[in-house]
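As you look at this complex, bear in mind that one protein chain is not there, while each of the others sits in place.
Order of writing sets the chain letters: A and B. Residues in each chain are counted from 1.
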Amino acid sequence: MSAAEALLMTRGLTRQFGGLVALAGLDLEVRRGELLGLIGPNGSGKTTFFNVLTGLFPPTQGEVLFAGASLGRATPQAIHRAGITRTFQRSRLCLELSIFDNLAIGAHQRLEHGLWFNVARRSALARQADATAAAATELLELFDPPLARRLFEPMTGVAMIDRRRVEVCRALMSRPRLLLLDEPSAGMTADETTRLMDDILEVRRRFGDLTIVLIEHEMSVIERVTDRCVVLNYGKKLCEGTFAEVSADPEVRRAYLGLT
Amino acid sequence: MSLPGARALSAAAIAALTGLLVYAFLSAESERTVGLVAVGAVVAVAGGLRSRVLPRLVEAAGPPAVLLGLGAAAVVLVRVFHDDPFVLLLMARALLVLVACLGLHVQLADAGVPNFAGAAFFGVGGYTAAVLGRGALPHPLVLLASGAAAAAVGSLLLLPLLRTRGHYAALITIAFGLLFRTFLEVNETLGGPQGLKLGGLQILGWSFNDDRQLLGVDFSGYAFYCLAAVALAFGAVWLVRRLERSWIGLALDAVRLDETAAACFGISIGRWKIAAFTIGNALIGVAGALSAMMVGFIAPNNFTFQESLVLVSILLLGGLGNLAGLAAAALIVVWLPEKLQPIQEYRYLLFSVLVVLVLVLRPGGLIRRTVRRPFGRVAG
Partner (left out) sequence: MDLLAQYVMNGVMLGLMYALVALGFTLFFGVLDVVQFAHGDVLTAGAFAGLAAYAALVQAGVQSPVLQLLGVVLAATLSMALLGALLGRLLVLPLRGAPALNVLLATLMGGTALRECIRLFYPGGSQPQRFPALLPSASWSMGRFTLRLDNVLMIVAGVALVVGLSLVLRRTRLGLAIRAVAQDEETARTMGIDFRRVVLLTFAIGSALAAFAGVMNGLYYNEINFGSGLLLGVIGFSAAVLGGLGSFEGAVLGGFLFAGLQTLGAVALPFASAYKDVFAFTVVILLMTWKPTGLIGERLGERV
């Protein structure tokens, strides 16, 4: 694993909450352009890993290297600027706002926020709004064209699966280099999950340089879409490899199924 | 798609209706008439909202036209009440309270930063005007400086406000609001408990305090203050609406609704809370300065914590996030106790009970209207 291929690398990444050790010296690599599955039993540290990656919690120990540079104790805002975005396990959309508003939040760093621009230069603002709406529509159409036509409707009237789609699109609006998906298919039927994953693969095809880390509990999804998997257990990497390799590993089977 | 004619007509209709209601209310003499007009107004507005007539009219006219119409109505009312200082003073006061509440609106309804020291910042503006107004600084600049002073004082609270959440943040502005009066009363340089006197507003030698004759009509001095207040209110509403319907408004919404998610998408929580708090306090300060110049006098007693609560009450009674409701609530809260003397004594009790009822009875708390943000051309 050369440094050139690894977009993301963690060394001895540890995160403690008082007495609880959520991450215990995690060494992990994510290769450029791959779709990496992150699996493990409940409480194995998957979401905590995302939270530390995106700067919501600083690591207790260890470091994270993104594109060769250490993230250190960067703020979530700086990490977003570096090109890492995410979705949340518990859907975090602004339900009071419209679909467009939520997506525009994802595009925040490319928008002009000066006081003069926003108050006085209204036609320039309108042009930027239209451009953002066009970009949002383009993304939404990849997932569900009818959804794209409802761009200015409030989120409250939007069904669960569409909310998930909006969340993924929000994370894509800034054309990130690394996309972290936290159980995007939670609460969906098998068909809906298949559709969502197909759309995500399509996005990956379109946006050449997109690396994805996917936390999932649905093994069929992992098997179908991922290039490689990493299995976590008790905050440590238990095993890595393709899904076939990992699912055959006796350690993994013991951790998941309690078999010896 | 509405024709310019239909737009103007709808705006004129709204302006006329509002103007008539306000005229009837302010010119009513006996308390019975006042009560009847108030009830009539409530019925008319409620009916208009229920039957969707009012919202459709507003939509047809478009908010900018409605604002212009209301502004014109206000000017007409100033002409109508040209020599009644009591009514003119009431109108001006209501408008200046509205501007102060617009400042609170940006802080609380847009950015989610509660400010329980609104009256204190109003006072900072007034005291700044009192101190600077005696000097050589032209009065328009004094007004701006008063806004800046209020913003500056507010910035003292920013660091603790940003480091704390929820109740803790509220405590900071509550403590400030409580202590501001104490601080003023003990401070002899700012007049102590007696307060300070102010000369009136003067622009290019033109004194606003004097009664004048214009175009054959006798105007009380307060008429000009009222017009200044109309201009200020107009500008404040224009500014706040533009802010809300822009990327700035979106950033504020994101900060208010979900700080964690906002941070993960690159939005700086600190920057936007600071911006909202500062802009809000600046608006409050300017309103306070004009108010002080109009009244000619300023004392610590006017800026109690209780008064700060009244400002917050106006926001809540009008429906948090609802600008039209805010304006209506400001008018009612300022005018009703003045026109109905019996409730003057009971006004704090009345408003606090009303707010509690609003908070407890409205299902799911304070439901804010969904914000549509179609400020692009495509969206319309």
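Assume a contact is a pair of C-beta atoms (placed from the backbone, for glycine too) under 8 Å apart; a residue touches a chain by one contact, two chains touch by 3 or more.
Because the structure is a prediction, the values reported are computed rather than measured.
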Options B:Ala111, B:Ile172, B:Ile274 or B:Ala327, residue touching the unrepresented chain:
B:Ile172
Touch as defined at the start, partner being the missing chain; which of B:Gly35, B:Pro85, B:Pro160 or B:Gly200 qualifies?
B:Pro160
The one of B:Ser51, B:Gln194 or B:Gln306 in touch with the missing chain is B:Gln306
To test your reading of the contact rule: which positions on chain B touch the chain that is missing from view?
114, 116, 157, 159-160, 163-168, 170-172, 174-176, 178-179, 182-183, 185-186, 260, 305-306, 309, 312-313, 316, 345-346, 348-349, 351-353, 355-356, 359-360, 364-366
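Convention: only the chains that are shown with their structure count from here on.
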Starting from the mean Cα coordinates of chain A and chain B, work out the distance between those two points in Å.
43
Once bound in the complex, which stretches of chain B touch chain A?
239, 242-243, 246-248, 250-251, 253-254, 257-258, 260-268, 368, 370-379
Okay, in this complex, where on chain A does chain B touch?
54-56, 75-77, 80-81, 85-86, 88, 92-94, 96-98, 100-101, 104-106, 108-109, 111-113, 115, 118-119, 122, 125-130, 132-134, 151-152, 154, 156, 170, 174
